[in-house]
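Quick one: this structure, given as structure tokens, is what I'll be asking you about.
For this depiction, one protein chain was excluded, whereas all remaining protein chains were kept in their positions.
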Amino acid sequence: MLMMLIAGIAVLAFISASAMFLIWWERKVSAHIQSRFGPMRVGWHGVLQPIADAVKLLLKEDIRPAEADKLVWWLAPFFAVVPPVMAFAAIPFGKSLIPKDLNVGILYIMAISSVCVIGIFMAGWGSNNKYSLLGGMRSAAQIVSYEIPMILSMITVVMHANSLSMQKIVEAQSRHWNILHPNMLLAALVYTIAATAEVNRAPFDIPEAESELVAGFHTEYSGMKFAMFFIGEYTNLFIIAAISTTLFFGGWHGPFLPPVVWFLSKTYLCIFIWMWVRWTFPRARVDQLMAFAWKVLTPIAFVNLAITGWLLLK
Amino acid sequence: MNTSQTKDICTEEFLINMGPQHPSTHGVLSLELKLDGEMIRDCTAHIGYLHRSMEKLAENRTYTQFIPYTDRLDYVASMNNNMGYVMAVEKLLNLEISDRAKYIRVIAAELNRIASHLIAIGTFAQDLGAFATPLFYCFREREKIIDIFDQICGNRLTYNYMRIGGVQFDLPKGIDEKIKKFIKYMRSKVDDYDWLLTYNTIFLARSKHIGLLPKDLAINYSVSGPNLRASGVKWDLRKDEPYLVYEKLEFDIPVGENGDSWDRYKVRLEEIRQSLKIVEQALGALPEGDPTVKIGRIHKPSPSEIYLRTENPRGELGFFIISDGSAYPYRLKIRSPSFSNLAVLPELVKGLKIADIVCILGSLDILMGETDR
Amino acid sequence: MAVTERIPASKLIQRIPGGGVFLTTSENIFKWGKASSLWPMTFGLACCAIEMIATGASRFDIDRFGAGVFRASPRQCDVMIIAGTICVKMNDCIQRLYAQMPEPKYVIAMGNCAISGGIFYYDTYSVTKGTDSLGIPVDVFIPGCPPRPENLLFGLMKLQEKIRNEKDADK
Partner (left out) sequence: MRTNEIFMAIKTDFPEARQEEETGAVIIPKESLLKITQYLKNHRLAFDNLHCITAIDRAERVELAYTLYSISEHHGITLKIYLTAGEENVASLAELWKSANWLEREVYDLFGVIFLNHPDLRRILNPYDWKGHPLRKSYSHPEVSIKPRL
């Protein structure tokens, strides 16, 4: 029982540290992409910037709009943060370093991380603001329609490792990583695109579209509630990067360094790619996004599924 | 749910106010949209949030005192406004200016046209969602032009450089090397934008065939500048009613095919290349002489009326000046291009989505200082 | 409803031994946090807005001071940079925006028009003469028409300095 407690506290500490680090890293990466420096004055190279942001957001007055739907509005940030944190339970950090090796690991993570769409929709509806309502509805449509290609691309990996447990998926890649198979590569591509939409980032950030809907679903949130959405978004980003390393890049397998280092470096490499994509691409329109999900990604995922099945039965 | 209940279930339209403070309304413009879900049924524009009553103010300023105010009209292309106003007053006084002053004016106006188009392209990409990266690249190029202007007349944005009868200072010594270096640098950058942004699939999907402005509708709304040329009308005042030394310089007019947002962006990108060509030729043919003004600052033109229009980066800027013999204009009407360009917006937007109105507004490149005067 | 007299928390903590030390350090941390992460509102009115964007851009990079996150909705920003001429039609919009900002909020009046109406002081019927006439408390005035980006950065540093040595911690 004590072990579980220690593991829980360790994971929680890791989550908050990684969220802080990701926020700082995103600002520095975006700054250098735009040929500028990013935070410099707050600690060495702005290292203390996320802490300053957190302290300031803590001190902010928490405004609740008068006609807001009180309970829904108050609960929304929790629904945005709790699912990604719960999804950490099944992430394989190392050979034995996994909080709980569920035998339905991947199914559990997918089920949990689709709960946060309810949080976004509650935020959209609760703050009684037309922009948030539009943002909330957009996010509901987008995440639901990108869930299907994401799960289909995961099934191709599960079929290879013929087990849902994350550790077994990683062990199945001990000789060579999944990405080397051609159909796995296709699944990895479909997964990456769908995962970007799952987390409302980059070309698919229509729920909190800066230039159209002022600040999307979190227009009315200030102070710590807004910070929760912020942390939820970055933890979610870490989750989809961790899943992509476990499924496609061989989890914690690696020649010399200890497994944890391998796992974290691969995850942060994936996160770097997502950040890079975010600061280069314009935003897709709502209907183009939906058409792309249903008419392009889902058929490719089905075809890929069929090819994997045929390959395995051969 | 029996049938009687289903009858009154209908989607209501709701009114959304892209109010004066909105990240992509290019200043303080308020758009009132009647939305049916994401579809825009009707859009009315409310302007006047930056109405600084320039025309009332002009009636109590002498002709020279009003020059700094023209900087604040289209505050992104101040040189072109200065030139438009000052040429109008020179026509009123039928004053001849030295050749060197004409060439300097052309160089300054074309450099400012490049700076204005860079902002137009940067904010257009930002409105399409490429957050800040293209905008900051365009601003990095624009800072180079600002350095040149800083050296010529000492100010970054509102230059107040042109005078009635010439310009304030002569060009400083090492400026033409700096301009040549900038021209070479800018040519490589414009090719970068072509490679990076113009043929990006999401960029094309978002701006191709959005906001189609047919040719006759554009002329009917007296739209002017790159928006008119993007609709296929080959009309540019620098070519059709040449002023200063434009007839001596050789450049061509980029024209779009079907007048959608992508064409307007593409025309502006091409115009940067043409302006670079103009500056290069004007710099080569710069005559000697003294461009500064020798006559006094108080002008008392004889009572008469003139109307003169020049090619601004955003369109045709016209000045209708009526003088009554005193040192103060009796009436000064400013015909601003963004005012008519914006009038087209409600017509282009019906039936499109919110993301499209932001795209069309960005491609029209309006500026509120000039619209509201 | 009866307003119970609020005993400031700082009075209670001081009675605990060592509370004073904890208070001052925590106060300093709060002030440091507020000062080094001032999120401005994307709210440009006229020519000064172009200079504000130039300050945010790559060459003068306001993000070095932690103030680069330009939030569009007034709920999430701390400093309102009034960049440009305030016209009569815009008065109540600015007042409403100021009211929507959560409490520790600051105002920078950038440019002569925001300070006193600038060159539009005389002969104009539609320009309000400065932010003060709107009843908005201004923390930093930055003169210039438009002020150069370096001026805006210096104004921001002055604001950070002002926050650092603020008297009451809970503002």
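To keep things simple, chains are lettered A, B and C as they appear, and every chain counts its residues starting from 1.
Definition applied: contacts are C-beta pairs under 8 Å (C-beta built on N, C-alpha and C of every residue); 3 or more make two chains touch, one makes a residue touch a chain.
The structure presented is a predicted model; accordingly, all values stated were derived computationally and were not measured.
Seen in the complete assembly, the chain not on display touches B, C. Between the chain not shown and the residues C:31, C:89 or C:105, the one that touches is C:89. The omitted chain makes contact with just one of the residues B:211, B:318 or B:369: B:318. Only one of B:72, B:117, B:238 or B:309 touches the chain withheld from this view, namely B:309.
With the whole complex as reference, residues 88-89, 121-126, 129 of chain C touch the missing chain. Take chain B: the residues that touch the chain left off the picture are 47-48, 51, 53, 55-56, 60-62, 216-217, 219-222, 233, 235, 240-241, 298, 304-307, 309, 316, 318, 320, 322, 327-328, 330-331, 333, 335, 339-340, 343, 347, 372-373.
The rule is simple: only the chains that are shown with their structure count from here on.
Centroid to centroid, with C-alpha atoms defining each point, chain A and chain B lie 42 Å apart.
Averaging C-alpha coordinates per chain places the centre of chain A 34 Å away from that of chain C.
Under the contact definition stated at the top, the residues of chain C that touch 2 or more other chains are 57-59, 72.
Looking at chain A, residues 34-36, 210, 214 sit in touch with two or more other chains. Within the complex formed with chain B, the residues of chain A that make contact are 30, 33-36, 130-131, 134, 203, 205-206, 209-214, 278-288. On the side of chain C, the complex with chain B involves touching residues 41-47, 49-51, 53-54, 57-59, 72, 74, 84-85, 87, 89-90, 93, 97, 119-120, 122-127, 145-146, 148. Contact residues on chain B toward chain A in their complex (touch as defined above): 14, 16, 22-24, 38, 125-133, 136-137, 140, 200, 202-203, 205-206, 353-356, 358.
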